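A single protein chain has been omitted; all remaining protein chains appear in their positions.
On to subunit A.
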Amino acid sequence: MNKEQTIKELKNIVKPYIQNQEAFDALTEDTDFINDLKINSANLVDIILDIEEKYDIVIDNEAMERMVNVKSALEIIETKLSEKNQ
């Protein structure tokens, strides 16, 4: 998985739901979805479903709860993709 590419894809997925454009423009791995991008928790569910569709993976409750920032999202996508390709 190419991290730069995945971050770019992730930015496209979260873009419709962000409330803080500045934090979005300056997005890094440490960017927090709720605290920095001001995404509300209900829309976080839509983001997770969009991620599932984009990467053809299934995100469970436990992974959902961990997915608070860009870094954890990347880790979860990578883990689920590698599980799928085993």
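By definition in this document, contacts are C-beta pairs under 8 Å (C-beta built on N, C-alpha and C of every residue); 3 or more make two chains touch, one makes a residue touch a chain; residues count from 1.
Methods note: contacts and distances are computed from a predicted model.
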Undisplayed chain, where the name is taken from the UniProt record, one of "ABC transporter ATP-binding protein", "High-affinity branched-chain amino acid transport system permease BraD", "Transcriptional regulator" or "Beta-hydroxyacyl-ACP dehydratase": "Beta-hydroxyacyl-ACP dehydratase"
Listed residues A:L27, A:I48 or A:V68, member touching the removed chain: A:I48
For subunit A, the residues touching the chain missing from this view: 40-43, 45, 48-49, 61, 64
